[in-house]
Structure formats: C-alpha cells, structure tokens
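Only one protein chain is missing from this complex, and each of the others stays in its spot.
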Amino acid sequence: MSCDQQFIGVLEQLGYSFEAGLKRGGDYSATVRDGDNIYVSGQIPRIADEIVNPGRVGADISLSQAQEAATICALRCLALLQEQAGSLDKIKAIVRMTVFVQSADSFVDQSEVANSASHILHRVLGDAGIHTRTSVGVYQLPKNAPVEIDLIAVTK
Amino acid sequence: MSCDQQFIGVLEQLGYSFEAGLKRGGDYSATVRDGDNIYVSGQIPRIADEIVNPGRVGADISLSQAQEAATICALRCLALLQEQAGSLDKIKAIVRMTVFVQSADSFVDQSEVANSASHILHRVLGDAGIHTRTSVGVYQLPKNAPVEIDLIAVTK
Partner (left out) sequence: MSCDQQFIGVLEQLGYSFEAGLKRGGDYSATVRDGDNIYVSGQIPRIADEIVNPGRVGADISLSQAQEAATICALRCLALLQEQAGSLDKIKAIVRMTVFVQSADSFVDQSEVANSASHILHRVLGDAGIHTRTSVGVYQLPKNAPVEIDLIAVTK
C-alpha cells in the first residue's frame, strides 16, 4: 500500500479530516522547501478552528488526551508534507521531530506523549518515518494547546 | 531596494544599532556556515550589555513589550546573517525560525509575539524572508530575557 493510501486509512480510522483546515500566516508559511529538505512549522492540535484537549498535561488534561493531541499534530504535519511534496511516497526520511508538551509541574511523561506522534509517522511512512526526536515540557503553548510538534523531512 | 538597504532603513527607523554589540563565546559561535546553510545561535534582545524588557510576558511585561523584544532578536539574527553571508541579498530562504517566549502561567499569545519577528524577516528580505516557525512558551530564558530566537538560513 502506498503511504498516501496508508494516510487516508489512518485518517478514516481515527475520524479526522484536515481539508481546508491548514491555516497559514502572511509573513511565514506552514512549510518551506529548500532542495530536498521540507521544514514544517510547529503544529498544534487544531481541528477546523478548535484546539483539541486544551490545557496543561498532568493537570487540566490526562496523558491519553495529550496523546490524542500529539496524534493530531503529527497528522497535520503529514498533511502539510503531502501538500508540499505532492505525495507522501516522495518522503525519504523524517530527520527531526520536536515535541513540546505543555506540562504540569510534576508531569514527566513527555516521551510517552511523543510516542503517539512517533507511532503515526512510522505507521504512515514505514521505515522513512523512523526519525530522531526531542521531547520537552514547556510552560505554555499558543492558544493553550497541550502539544506542539514541528519537523524536518527529506524527499527522495 | 536591496535587502541590505532595507535593513539599514529598518534599523534607522526603529533606532537600533548592533555595531560591535554581537558577542560570542569561545566554545561556540553566533553563526556556523555549512555549505549553503547558515545556523544562527539563539538571540536574546540585548542592546550593548542590556536586555530589553526583561521578565515574564503576561506578568512582568506586556505583549507589546515582548513584541519589541522579538523585533530586536530578529534584527540581531539579520545582523549576524549579514556578517556571515557578506550581504543579506545573498539569503535565499529562512527555512526555520524558533521563538521561545518566557511566559506567564496563562499567557497563550506566543504566536502574536512571534509575529513581530516574522514581520521583520519578511520586510527586510522580501519573499526570501517567508519562513517556517515554531513558537513556544518557556519557563525561563538566559539572563531573564523575555524572548529568544534562533534560525536557519540558506544562501543563494
């Protein structure tokens, strides 16, 4: 199965759709391509105009709610990569993913939040989705988002 | 108008000067060039030896003070790029900007802080200044800076 078909299957299974939902600003862009490298701006778990599960992980929301949010961030990154590259089958590697988790004082399971995003990348892209990553717990995120994820991809 | 002239105009209009003000350490460097890529170290809003508007955004300082700080960080990045590349007209793209905002507990307008930095990049560099970005709210920054910005640029 192609990565694009796999992506459709995952979106259908999870019940998400990002059509017409990927906003961008005027001075910056959701993606920038330089040669084979595609940079993706930090994605928060926005569905249409709503942030899914806003708040501080470990206080306002649970680990599993944060994992749901991280999944959505990863899917948004994939949707942007697909749009920029033309097809997810053109992605050769995800060289870096950074996962920022809005964390409660004592919440130390940022890696477990990131795991759900890592899993989506691997599931959709296969071996090309095995990436390096950095997961940190930050104090706040735009629009009170629980998770923000950016990444750098390389095309074939 | 060239990007270098545009940069002079913006610096004059805003009243900033970074001559002899760009410090660097011994073990690390403000910029590293690898082929066409220029990496710029995290810049805090330092003018000479002073941090402009130190403190936590949303508590100690206002959004507009944070935007002023972000503007200075972006100008410092441009000054360093100009020094490393020889001219800002040699910059082909800003592929990534990351904006760290020292945030109060409930401050969620990190994107609005980042907007002022994004605007400077676009204004000085034109289309080459349209970048991807990630904005997060952190708990502290070096020297109690309100904002820290790093970026990756690509030369022509």
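Letters A and B mark the chains in the order given here, with residues in each chain numbered from 1 onward.
What we mean here is this: a residue touches a chain if its C-beta (ideal position, glycine included) is under 8 Å from a C-beta of that chain, and two chains touch if they have at least 3 such contacts.
Here the structure is a predicted model, which is why all the values come from computation and not from measurement.
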Request  = Consider the whole complex, including the chain that is not shown, and state which of A:T71, A:Q84 or A:Q110 touches that chain.
outcome  = A:Q110
Remark   = The missing chain sits against chain A at residues 92-97, 101, 103-111, 115, 118-119, 121-122, 129-139, 152, 154
Note = Where chain B meets the left-out chain, the residues are 25-32, 34, 37, 39-42, 98, 100, 102, 138-144, 148, 150, 152
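FYI, only the chains that are shown with their structure count from here on.
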Query = How far is the middle of chain A from the middle of chain B, if each middle is the mean of its Cα atoms, in Å?
reply = 25
